[in-house]
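Shown here is a partial selection of chains from the complex, left in place.
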């Protein structure tokens, strides 16, 4: 079940140079007394990207939700810089940005309003400007005044991904970020990801598609048998 | 297009309607003003005080036309909304939308004048009487129409949805009109609108009718002007609007 | 690196919820109209005798308050749950109970406050004496926030939890009942010239209790529901 596991010495490294790292230790989850996965271990250092893989229903989404502290694992824990995230959720969440299956944007607000809202709810990136972010995400200008529920699926996803650029998060957790995006949009997200990694950020993502992350350290985590 | 006369069909194009409405709304406005002055003069100054009610009866010249208009406007609104929905005529929907605030205003006016009149006549501003209540409901229907329209942001969808609402609300109009017969109420029964023999003196009837006409023309003038604005906004990307705006700018 | 401010988050969330309710200015009128319609149902259904109306007025206005609370409670977290905003709310660095409080305040501003504004007018329509007006306002001011606070717990428990049982209704409605009884009773008594400090004190302490505990309970319930 475990494809890649960091040996202990590596962890020592992380802590010594002061940059953050995250690890999952002995994770297991059962639903209705059926184990979806057991004894899952991984670890991720600054500048690395973890790609969670597995067939439909193998527990990828569940695993990401555990990573975010949304779902309680049946066994094991998530550690941020060596400490269980449950000990200091607030500090952990200040470093985290999550984009899940559900976009987490309000259909009755415009893209601009949604991004402004996202910014004010967590730790904002200093230089972030909602309008520029939307431009960066190649959302056509006429969309600025259209309510999000009128946008197309791909446009909505772009707005949701805009959150990553509004927040100053070290750890990105992305559940199938490429869904609904056209090839141009996919390329864009790949660029965002590798840029983030090069700045020393971390990302955990799932996708059923081939991703092209040049110049990044991509690790794999295989779920399901 | 055999159902609609050709001239009406041509009129219904936004551009022609805009032209027509501009002219018509001006004319109607002036006629309304003239009739209003005449009606008010005859009603408030020149007509005899009622033998039972004295001078307070003069509220009638506002109250009764306003009450009539409140229902008339609703029917026009529902009709024009229906036409707009069925044949997808923007001008017709725009006219329906423009009618709603005017109708709501007349309804509020009828309610207010009725309440003012009620104090000397019945000793109270408000009773929960069938006609009064149904008139209040009519106000809610207008407000509901406007609320629904403002809640839907796609204008075509809004026009079709509000048309259905307006048509369903028509049932209520019947109830208002017959409320006086169905329940025994404080409110006066039909006096003017009895077809065979109006039980009202001619010297009061004439100013009343003049006021009614004045209100009608005011309605037309106001609603046409509003419909014009809405059309202009909706067609802002169309050639004729650009030309229009261009003309004005170059002047 | 600018820090996340709790104040900003609280205000933005509050503003967002208000904005969602009133996307257009005109929509601000909706709750007011709603109350007028609900209250006018009673004289229509009953015999519109002024004395009778005066007697039932407190009950009628309170039923309207309850209805407004119930109608809007249902959607308090639902749309946030459906579109994933609720997840995002849980993932902010701020204490969840305080964010939940922002949502509760928004709910009260939408469903409770308009009633307070309209109560004098509605009281007049229902022939309520002027001596009952202040008690009516006082009970509404103390009681409607309790409805929002307690209601939020129930909604949070049932938001994701389908088939979760009869819990919601059984949990929140019995808690609403004391509020209603004491409030309606206070207004009635005030009309009869009796002292009502007792009832007001009770409502006040209920409010204090709900204020202290409901956001905590709601936050906990939300975490469970999203698990």
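Chains: A, B and C, in written order; residue numbering restarts at 1 for each.
Convention: contacts are C-beta pairs under 8 Å (C-beta built on N, C-alpha and C of every residue); 3 or more make two chains touch, one makes a residue touch a chain.
A quick note: this is a predicted structure, and the numbers were derived from the prediction, not measured.
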| task | Would you give the formula describing how many of each protein chain the whole complex in this file includes? | result | A x2, B x1, C x2
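Keep in mind that, in the parts below, only the chains that are shown with their structure count from here on.
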| note | Of all chains shown, smallest offset between own Cα centre and global Cα centre goes to C
| message | Per the definition of touch at the top, where is the C-beta contact count highest among chain pairs? | response | A-C
| Centroid spacing, where centroids are CA-atom means, of chain B and chain C in whole angstrom | 38
| field | Multi-partner residues of chain A (at least 2 other chains) | value | none
| note | Among all residues of chain B, those touching at least two other chains are none
| task | Write out the stretch or stretches of chain C touching chain B in their complex. | result | 23-24, 26-27, 29-30, 33, 36-37, 40, 43-44, 48, 53, 125
| field | Interface residues, chain A side, partner chain C - complex | value | 68-72, 90-91, 93-94, 96, 98, 100-109, 113, 116-118, 120-124, 126, 163, 168
| field | Contacting residues of chain C [partner chain A, same complex] | value | 1-4, 8-9, 11-13, 16, 19-20, 23, 79, 82-85, 87-95, 226-227
